[in-house]
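Below is one structure, written out as structure tokens; the observations come after it.
Note that this complex is displayed minus one protein chain, with the remaining chains in position.
Moving on to chain A:
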Amino acid sequence: MNSLWPVSVSHTQLTSINHQVYVHPTPSSKDNIPGFLALAKPRGATTDKEILVAWIPESKLQESAADFESYVKVDIKESGTPASSSLNLAETLVSPPPSSSFSSYAFSIPISDIFSLQVKQPSLGWWWGSITIHTRSKEDQLPPLYFHDAESQSTIMEQKRRNKKFETFDSESGSSMFWGGDHFIQVLSKYANLERAESDHSFLLVNPREGDAERFGTNLTGGSEEPSQLVAGIPGRGAGGDPVDRGAQVQKAFSDIRWGLLSNLAKVTQLTRKVSQGVWDSSPQPVKQLLMKPEVKKIGDDFDSARIYLAKWALSVAEESQRAKLKVLFDDELRELVSDEGFELIDAENNPQRRNEVSLAEWNAFFDYNGRLIVTVNEVKERIFHGGLAPAVRPEGWLFLLGVYPWDSTAAERKELVSKLRVDYNRLKKEWWVQEDKERDDFWRDQLSRIEKDVHRTDRNITFFAECDAKKDGDDDNYDKDEFGFSSQINSNIHLIQLRDMLITYNQHNKNLGYVQGMSDLLSPLYVVLQDDTLAFWAFSAFMERMERNYLRDQSGMRNQLLCLDHLVQFMLPSLYKHLEKTESTNLFFFFRMLLVWFKRELLWDDVLRLWEVLWTDYLSSQFVLFVCLAILDKHKDVMIDHLAGFDEILKYMNELSMTIDLDELLVRAELLFYRFRRTVELIDRKNEDRRNSADGSEPVSITEDLRELLSRKVIVVREGERPEGVMGG
């Protein structure tokens, strides 16, 4: 075989290979081009900087069968060996990679010409991970390289090895599954100094020269000048910028950080505004017509209802005009941000999108034959966060999400756990079931009637809980009691009995808190989905751990959340905040219901289930629900500012959003807002660092602790204190 390899000066030492790295020239998958990503050392090269990073399409290599084999061989050989030695590279002689060739997308570029790598990890069931190489020269635009790991033998082998060592269960560190890009970066880091860009962690700067890192940052924060370069990841403003000048510019850009930069940043999008404004401006006739409508005329404009009516109408017009081009708008909104603030690095793939829900087949594939998870918890959560669960997955998936099932358990362990939980639930239930009536104190009786009243009016529109006896349309409150003192209407529906029993048991189980209004709303979906009172009880208890702070006697938990939301609105939607101040609405009371029972009353049943499972992942923040609230304000802020002039009007408007909310759109918006929030905090932290180091002594911009806490995925648990003697559950 050796004879097939012509030896000449042009030959190249092949040092590392990733196979099944694709270029996607068009959105159509049939146009994808498979190839090799290789590091190759040209003969005669003396420094690492001369090493070439090359992508060669398979077709090109197949012209020379020997080359193809050696490329494949290097790919497999590395991964077949343990990680520690996988960098002991096989070195093989092959023909030099082609330099840039547009027609076949092949390229090769010396490390010294690479400015940065933009790295996107793969997400489960969705994209392939990709790496885009940004060069130091503006002319070369290299295509993003997609790592088709599922087709790459070497990556699969490495994933298997890691899974065997159980490294997959690393949920909190946020580590995700090993992928082809990791391998490439690992190898490249042997030959080049890679530094993560501070302002955007998806960027790796390659052998950053003095000023590169700063320039990269400068671009991100200061520049409205050259946004397109920014998106391409090319250092901008390199040419004419005298360093002192640039420093001053940065300083200036930051000087008004809170109300200047932030207020612009935080705007929903200027484009959306322009669109809705345009529609509004150009439609005086419909407005007049509307005002002529008898129901509007009757009310007259000095009453709030007319304004709410108008506000809703304005929103519907704006929505109408957006619906057709929603997708485009999201892109354009983001571009707008980039060009305005040079802030967000966005391209099509950075856009949050909703995905299909996790099907039962996909869910089952997360587990091995023992029923043990074989992907990371973080991956599962990411997948659920973006797609939710199919109804068939929920009964099991929810128990994992709520922490009833440990993520690293086997099916056998879970089975055992369930039997134990059944015993425990029955024991707890028996505690009150066997009590003599005279043993029951006033508190118990008070709580019992509270529970009964609420069970009566919980989700009775759901078939499960609908009335099922002759008493249809009968007494809402039935005063006929059975031997336990329970009203007979409840006893006519087994599911209502179960709801009641679980709540009474919880009332006993969590003695300090007890039952509080709103809890029945939290329990009912759990019971309907799990269809098992034991499991629903424990799922509910687990859910209540994080929800306990909503129900405290002194309401401090609700108050703190509303206060935090207040800070968040101030921070992210300053113009709306000013309006809320003017209308004495900064208490944000209209979010009370949404927060207390997590949008149970605002969303359709199926959407409630979806939202809750998304929130339970704590994927971005354990308080993501506040970003959902923020997203509602964000969507409606123009209408609120233009049309709603008082607290009562705003409250009415918000209450009437009930059952009109498009959950997917809301979640995408909330996710975007979260990213924007996180980026803003980082930016301010960096600026504050600069200020502390500079001599001008200007005060750092403070970020309140509660805002910073929004970046944490750790669930906040606040327990109720002991119930003082004689205090009832009210």
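Some notes on this structure:
Basically, a contact is a pair of C-beta atoms (placed from the backbone, for glycine too) under 8 Å apart; a residue touches a chain by one contact, two chains touch by 3 or more; residues count from 1.
One rule holds for everything that comes next: contacts and distances are computed from a predicted model.
One chain of this complex is left out of the view, and of "RNA (guanine-9-)-methyltransferase domain-containing protein 1", "Translation initiation factor eIF2B subunit gamma", "Alpha-1,3-glucosyltransferase" or "YALI0F19602p", the protein name its UniProt record gives is "YALI0F19602p".
Although one chain is not drawn, the whole complex shows that of A:R372, A:R440 or A:R553 it is A:R553 that touches it. Note that of A:D648, A:E665 or A:E709, the residue touching the chain absent from this view is A:D648. When the omitted chain is restored, the residue from A:R136, A:K453 or A:R691 that touches it is A:K453.
Of the options A:R593, A:R610, A:H643 or A:R679, the residue whose C-beta touches the omitted chain is A:R593. Mapped onto chain A, contacts with the missing chain fall at residues 298-300, 302-305, 446, 449-450, 453-454, 457-461, 467, 473, 475-477, 479, 516-518, 520-521, 551-555, 558-559, 562, 584, 587, 589-590, 592-593, 596-597, 601, 647-648, 651-652, 655, 730.
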